[in-house]
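All protein chains but one are shown at their positions in the complex.
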Amino acid sequence: MTQKLRVTVWGENVHDKKNETVAQIYPKGMHECIAEGLREDASLVVRTATLDQPEHGLTEAVLDQTDVLTWWGHCAHGKVDDAIVDRVQARVLQGMGLIVLHSGHYSKIFKRLLGTTCSLTWREAGEKERLWVCNPGHPIAQGIDRYFEIPNEEMYGEPFAIPNPDEVVFLSWFAGGEAFRSGATWKRGNGKIFYFRPGHETYPTYHQKEVRLVIRNAARWAAPEGSRWIDTCPNVPVEKAAEKIVAQGPTLHKAGEAGYR
Amino acid sequence: MTQKLRVTVWGENVHDKKNETVAQIYPKGMHECIAEGLREDASLVVRTATLDQPEHGLTEAVLDQTDVLTWWGHCAHGKVDDAIVDRVQARVLQGMGLIVLHSGHYSKIFKRLLGTTCSLTWREAGEKERLWVCNPGHPIAQGIDRYFEIPNEEMYGEPFAIPNPDEVVFLSWFAGGEAFRSGATWKRGNGKIFYFRPGHETYPTYHQKEVRLVIRNAARWAAPEGSRWIDTCPNVPVEKAAEKIVAQGPTLHKAGEAGYR
Amino acid sequence: MTQKLRVTVWGENVHDKKNETVAQIYPKGMHECIAEGLREDASLVVRTATLDQPEHGLTEAVLDQTDVLTWWGHCAHGKVDDAIVDRVQARVLQGMGLIVLHSGHYSKIFKRLLGTTCSLTWREAGEKERLWVCNPGHPIAQGIDRYFEIPNEEMYGEPFAIPNPDEVVFLSWFAGGEAFRSGATWKRGNGKIFYFRPGHETYPTYHQKEVRLVIRNAARWAAPEGSRWIDTCPNVPVEKAAEKIVAQGPTLHKAGEAGYR
Partner (left out) sequence: MTQKLRVTVWGENVHDKKNETVAQIYPKGMHECIAEGLREDASLVVRTATLDQPEHGLTEAVLDQTDVLTWWGHCAHGKVDDAIVDRVQARVLQGMGLIVLHSGHYSKIFKRLLGTTCSLTWREAGEKERLWVCNPGHPIAQGIDRYFEIPNEEMYGEPFAIPNPDEVVFLSWFAGGEAFRSGATWKRGNGKIFYFRPGHETYPTYHQKEVRLVIRNAARWAAPEGSRWIDTCPNVPVEKAAEKIVAQGPTLHKAGEAGYR
């Protein structure tokens, strides 16, 4: 029996409650719609967490039992507690998968892990987006034909200020004339990261079957492999060196002392 | 006439003053010794900056006129002001080169740009280190033979918790039995980053000619190329789209409004 | 029921028969010893193929049913038929995993997929090799502690003329003073490639349990994921364009014509 993959869907859940348009499209909140799409795959065990919960719903216990985390946020990036961002970052480095959705490009956790501004250009005009598959054999693109279309979406355009991805899985074409790297992967520590562009809150994007399929594929792709490495910057005392050596010269640290941080 | 390359050498300058061993080896401070090595190349204009100066010596004006910044810190990483780290990060993304030295692997700026813990294993035993060239044609390795040795150094060992480098220029062999990726490059935004391992403060490493040569080479390699891109995540209004489109569907932002951050 | 992973172990099988030392260590041939190590994992179905078989044992049918191929060759790289190399390359791009062992660094298939000379420095002195784990969480390093040692091995040293790997999993330390990138990964097309350094034919390396463990780990890591993409450079006729367009200007190709190759 294969162990089921545990996915936590994190949602900001602000516009979902305050904005009438968003509330109509996503009556239970965007996170519940994203979770519903993931639950179409019975091999995934899906829970949700939101900004307004204690510790944003991302306690040590929850993260400890999360294999893959999805992240959607927009107007409240600044309200995410830095201590929680530290915790999520640590878990990604230990191997938890992370799927960053749409406006999550500006989330603290995405910028933290990538080290760049993650800025882009944008236009909210409900225009057509067509996403092209760059590697038809890639696990994240399975079940998608050469491309799929989203009838109404916000436009995101280049320059997208990210470090060079390990692989670009999707490129977007927009009716208004832009092109964009819409699906991209990175590895940080032992964790896999996937950025997926679609999902502006005023359109029913997370109800669309191809978008849900890609997110399910991405969850399975981002599943931890190997083991959880908790790194500690250990001192290796002279007497435990793999080769016999005799300590020479002056020292700064006393024997057994921890290093500076 | 070629414009001279402007290098700023940043030094923590704490042990240099407090620790007798360090003070004897580096009577003017480590930063002055590193700067002296850089000044052996007359095409470089070199200044220094230290933790104890206002804004750690890294004012907007100084950074604006810095092409390449070198960074050495150890016991006082935590005392570096986050606002200054933000400023340095922004300049690197705009194209300023960054050379991170030795214990700078744990500096805020290095961890910020790479997004990982940057931890490693270590031993302070004054053992022999031999650095091998991985690409003899690389600009940073010019003038170095197949390898060079440092008679007494602190050991740094794998795992080195960094994102995969763009290129590994040096590998180290240690007498105590470890191997390490001692020279590695990354690009973030338009800025080039080089990590160079040697330089424990209780040994005269920055007096050694090969170490100085590598740092000079690295400064020239890390020189900004292209132009300074200051990214702003601009909105592209519908009427300025490259292709004529008509806005459709509900919107969140009013015309001309800035996006969320 | 999970489908078993099908591994084909390719061996040159020349020294194994001609050289007395090699024959004593590997009486059934090196490929059989490597296969034996893989068979310790019951989830793998392992077969062998050798240079002297028709089509070097790598017929279309065999490759079609191979998920992961391991490659060991040394004195007869030049005798491998280019048509078979084409075939193996095509299968790797379609998603078959490839594990290149030791002197396979100079095999046609490795050089073909990487595009560089893959040269290195070497010394046959039976010296001690210690392999360090660079990412303890990586699937290929599972079950290995911080390092493992091989008592007698040929030395391979830098510069190793390869394109920058996607990840360096092991670094070697040699008693004679060298360091080397001994375990490295790449992706080409949809296929995963792992180079693993140990395995000189005059030493019993492939009998050692850690070496066998790494190769088993690597086989599972290199398993195809996603789907087999057979690329064909298709023409997209004007009338099938995703957006309606009218052909303009002069043309070179008649409608429906294949492109040049």
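Which chain is which? They are A, B and C, in the order written, and residues in each are numbered from 1.
Note that in this section a contact is a pair of C-beta atoms (placed from the backbone, for glycine too) under 8 Å apart; a residue touches a chain by one contact, two chains touch by 3 or more.
Predicted model, so just to flag it, every value in this text is computed and none were measured.
Participant: List the displayed chains that the omitted chain touches in the full complex.
Facilitator: Missing chain, whole complex, touching shown chains: A, B, C.
Participant: One chain is left out of this view; which of C:49, C:113 or C:222 touches it in the full complex?
Facilitator: Of all options in C:49, C:113 or C:222, contact with the hidden chain holds for C:113.
Participant: Can you tell me which of B:95, B:115 or B:176 touches the chain that was removed from the display?
Facilitator: B:95
Participant: To test your reading of the contact rule: which positions on chain C touch the chain that is missing from view?
Facilitator: 15, 19, 21-22, 74-78, 89, 93, 103, 106, 112-117, 119-127, 152, 155, 157, 159, 161, 163-164, 175-178, 186-189, 200-203, 229, 231-238, 241-243, 245-253, 259-261
Participant: Mind pulling the chain B residues that touch the left-out chain?
Facilitator: Interface residues of chain B facing the absent chain: 2, 94-95, 130, 135-142, 147, 149, 166-167, 173, 187, 189-190, 221, 225-229, 231, 242.
Participant: Suppose we count only contacts with the excluded chain; which residues of chain A make the list?
Facilitator: Contact residues on chain A toward the absent chain are 121, 130, 132-136, 146, 157-160, 164-168, 171-174, 177-181.
What we mean here is this: only the chains that are shown with their structure count from here on.
Participant: From the C-alpha centre of chain B to that of chain C, how far is it in Å?
Facilitator: It comes to 35 Å between the two C-alpha centres.
Participant: Could you state the distance in Å from the CA-based centre of chain A to that of chain C?
Facilitator: Centre separation, chain A to chain C: 31 Å.
Participant: Using mean CA coordinates as chain centres, what's the gap between chain A and chain B in Å?
Facilitator: That pair's centroid distance is 27 Å.
Participant: Could you check chain C for residues that touch two or more other chains and list them?
Facilitator: 130, 135-136, 166-167, 173
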